[in-house]
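Yeah, one chain of the complex is gone here, protein chain that is, but the others are all in their spots.
And then subunit A:
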Amino acid sequence: MSEQSKDLSDPSFAGEAPNSEVHDSPGVPVGVAPPDSPAAIPAEPQSPPLGPTATPQAAPPPQAPSDEGDPKALQQAAEQGRAHQSLSAAQLGPAPPAPAQLVQKAHELMWYVLVKDQKKMIIWFPDMVKDVIGSYKKWCRSILRRTSLILARVFGLHLRLTSLHTMEFALVKALDPEELDRVALSNRMPMTGLLLMILSLIYVKGRGARESAVWNVLRILGLRPWKKHSTFGDVRKLITEEFVQQNYLKYQRVPYVEPPEYEFFWGSRASREITKMQIMEFLARVFKKDPQAWPSRYREALEEARALREANPSAHCPRSSVSED
């Protein structure tokens, strides 16, 4: 599947069977963007500009937590994308590849994005180009468009450009995040339980949680910084490195304190994916109390929920649920 990855050193390991698959392209024709497509389409960031304007005029606000700013900016980016295409057709040197090959690339990209998201890794545009799109770089716009469409139609996920500045994408669930707490508490995703424990501590305190406080709480779960756990492994590494890398937590030195101490904050990804109401419900279940036992926090959670509802009257993917032939 990777174009230039380490796998190519061993031919038996490389997955690419580029020409052996001839398949019918699914109903969506290449190069046509449906007007209400929610997909994010970046203007070509690094490859030689195909049209006169290589930089987008309206960049979506970097790391916008809510969905409000995005649709309009995405619409503009989509229109620019289409403008580029009509210009570039005249200037393109080599003939474009067969539609079937672009379709195949779109499928590879879809899988790549799904797996990256499953592993909670950053979906970085240059990686996408290097690992999947490769020599089809010139057509990455249409490939991306098709991939976004498939992801929306089949998985109900939006491939959203979260930051034009860092060229990061994220898979945003078009469906409401309902299952997180249930899943966390059902022992199936213990990582999430651990993470929610820390996030809720930070939330309840209303400011950063010192590392010592976090370990006091984790002691309840039988976790110690020096002990390896059968499920979590090296817990300290998990919370100070992996969760931080995945942007669920921030781990920072407390200023002006000697000897050095560190504290945890919510990471940008946590703010995006986890609502305050979920934290309140988590706390309620763990401590067997009513969420209103934390009145000011509960009020905040209510306000956030209301703000989210107002911002997203219809945050669902297009209801064209019948798959085309």
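The rule is simple: a contact is a pair of C-beta atoms (placed from the backbone, for glycine too) under 8 Å apart; a residue touches a chain by one contact, two chains touch by 3 or more; residues count from 1.
Just so it is clear, contacts and distances are computed from a predicted model.
Enquirer: Which one, "Transmembrane channel-like protein", "Non-structural maintenance of chromosomes element 1 homolog", "Ferredoxin-thioredoxin reductase catalytic chain, chloroplastic" or "Trafficking protein particle complex subunit", is the UniProt name for the chain you do not see?
Expert: "Non-structural maintenance of chromosomes element 1 homolog"
Enquirer: In the full complex, which of A:Leu157, A:Ala170 or A:Ile198 touches the chain missing from this view?
Expert: A:Leu157
Enquirer: For review purposes, identify every residue of subunit A that touches the missing chain, sorted by number.
Expert: The missing chain touches subunit A at positions 1-2, 5-7, 9-10, 12-17, 21, 23-24, 26, 104, 107-108, 110-112, 114-119, 121, 131, 150, 153-157, 173-176, 178-179, 182-183, 185, 187-190, 193, 220-222, 231, 233, 286, 316-317, 321-325.
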